[in-house]
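See below for the structure under consideration.
For this depiction, one protein chain was excluded, whereas all remaining protein chains were kept in their positions.
Labels A and B are assigned to the chains in the order they are written; within every chain, residues are numbered from 1.
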Amino acid sequence: MNLKDITLGQFFPGNSFLHRLDPRMKLLGLICYLVALFLAQWFVTYGVMLLLLVWGCAVAHIRAKTLLGGMKPVIFLLIFTAVLNMFYTPGTPLVSFWIFTITYEGILHAFFMVVRIMMLICATFLLTYTTSPLSLTDGLESLLSPLNRVRVPVHELAMIMSIALRFIPTLIEETDKIMCAQRARGADFDSGGLIRKAKALIPLLVPLFISSFRRADELATAMECRCYHGGQGRTRMRELRLRPSDWLFLAAMIVVAVAIGVLGQSGL
Amino acid sequence: MTPIIQTKQLTHIYSPGTPFEHAALKGIDLTVDPGEYLAIIGRTGSGKSTLIQHLNGLLRPTSGQVLFDGEDIWSSKERTRQVRFQVGLVFQYPEYQLFEETVYRDIAFGPTNMGLSPDEVDHRVRQAARFVGLEDHTLEQSPFDLSGGQKRRVAIAGVIAMEPKVLILDEPTAGLDPAGAAQILGNIRAYHREKHAAIILVSHSMSEVAREAQRLVVFREGTIPYSGTPQEVFSHGAELEGMGLGVPEMTQVFARLRAMGYSVPASVYTVEQARDAILLARKGVQG
Partner (left out) sequence: MTEPILRTQDLTFRYTTAEGVAPTVLDCVNLTIEPGAFVAVLGHNGSGKSTFAKHLNAILLPSGGRVYVDGMDTTDEALLLDIRRTVGMVFQNPDNQIVASVVEEDVAFAPENLGVPSAEIRRRVDEALEAVGMTEYARHAPHLLSGGQKQRVAIAGVLAMRPRCIVLDEPTAMLDPVGRREVLDTICTLNQELGMTVVLITHHMDEAARAQRLVVMDNGRVVKDGPPAQVFQDVVGLRRLGLEVPDSVALMYELRQAGLDVPLDVLTPEDCARAVAQILPH
């Protein structure tokens, strides 16, 4: 496995409507979408949800292939859900063998369940694909700021998140380097049983920990030198400012959620 | 004489077939003789780091061959593993790879991986420690309690303890003060002299490679535009400067003197050579 192939918090830069939306509204919009997804019942409501997703992809110029590619890690979960729903939904039996019975309702239920999970994941990906990690953190910080009153250190948490994002590539590079250096001294990370493999990681993990602590220490000093003293009195270069289009987007998403709820109630 | 290391049309392409595709080495033919002291110079990203990782089998060529002692290092899995011990590679800032509780155990990591007997490991650790000037009591200390320069010497000893026939060092003096740098270069010379090992020194410092190495190899964008003795390479002073490689200060001084119309040699690169050349030029007139 090549460590450089791992992509975390992937973001595709662009300038589409979705890219330009305020990150807070995108987050709230996503919540509306997820709520609607759970209120959806039958083909009509699911169809509307799917249309919305397709519209989002088209607007953001993200290909369905890219989106579905991100599904790979959850394939197992999807199959598991499908099987479970297929066998454990009571109704009109279609096929029956040994102690298992597959029902007509079971198949439909499994289908909707899988579609629901897939759309849920796709919608979340659509958010991270169109929002830079930095503005996502900003958005979260701003949305959660009321929690400050109940002494949740929102600014600190957001700062931790953005520093983690900043250092992921640096640490991946460093891991690669230390691995190479130990391999040059005959270390073997690939063969042997689980215990041997775990033991072989010590020459990698110890230097990595030590260097991370050193980095953290130096970074803290550098931040102090640049007058960092917590979130108090801090301003931002890019203030988040809501435009009418942002409000419009949120209003539309709320309408969608309510409408899906009503339609779902009437069994559509 | 069989070269200890030879590369034949060595090419390496990173991330082939993606938009990030990048050829780091383009058909490199390089020969290293046993016991030779070679230096590789080039800008960051010129391909020198990629090259040295091929020489001990950490990277696999996209095309072309790497021979050690006349035989392809990829001919079998066991062969590759053996070559890794024969061609010792010291990475940049090697002190960051230390991990054991004591200096002794860290130096012993390589020899132990080779499967040597405990007695042989002990012998090699002590010998390697001597090469880099570590005292006996230091061996029982934690490597993390040492100074930066000492840590680096422990890391180098960890590679020397495998007694490689070729010792490759990537920027071994980076970030050290002049005294620390001089000490490490001295350690490398001692290993070269006593073990008759071939040395490959990768460096940015022109005056350093000019003083230490018998032969220089210049890298530029995955190719070797110049190689030869320091005199030969530094006669391309203007081109080297154009490539973003500083030439030694003395070479610059003598280039200026020649531009002013004095007939002084073009191949001067150390202070001693400069002094002798000036004294000789004066004597020529008086005598």
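In this section, a contact is a pair of C-beta atoms (placed from the backbone, for glycine too) under 8 Å apart; a residue touches a chain by one contact, two chains touch by 3 or more.
All of these numbers come straight from a predicted model, not from anything done at the bench.
K.L.:
Give the labels of the shown chains that the missing chain contacts, considering the complete complex.
P.N.:
It touches the following shown chains in the full complex: A, B.
K.L.:
So one chain is hidden, and I want to know which residue out of A:Ile117, A:Leu165 or A:Leu201 touches that hidden chain in the complete assembly.
P.N.:
Selected residue, touching the omitted chain: A:Leu165.
K.L.:
Quick one: say which of B:His22, B:Arg189 or B:Arg256 touches the chain that got left out.
P.N.:
Only one of B:His22, B:Arg189 or B:Arg256 touches the chain omitted from view, namely B:Arg256.
K.L.:
In the whole complex, what residues of subunit A lie against the chain that is missing from view?
P.N.:
132-134, 162-163, 165-166, 169-170, 173, 214-215, 218-219, 221-229, 233-239
K.L.:
Please output the residues of subunit B touching the missing chain, sorted low to high.
P.N.:
Residues of subunit B in touch with the missing chain: 43-45, 147-149, 174-180, 204-207, 244-246, 248-250, 252-254, 256-257, 260-262, 264, 271-272, 274-275, 278-279, 281-282, 284-285.
Just so it is clear, only the chains that are shown with their structure count from here on.
K.L.:
Counting in whole Å, what is the centre-to-centre distance of subunit A and subunit B, each centre being its mean C-alpha position?
P.N.:
Distance between chain centres, rounded to whole Å: 45 Å.
K.L.:
Please name which positions on subunit A make contact with subunit B in the complex.
P.N.:
177-178, 180-188, 202-203, 206-207, 210-211
K.L.:
Within the complex, which stretch of subunit B touches subunit A?
P.N.:
Subunit B residues touching subunit A: 53, 56, 58, 81, 84-85, 88-89, 91, 94, 96-99, 109-110, 113-114, 144, 158-159, 162.
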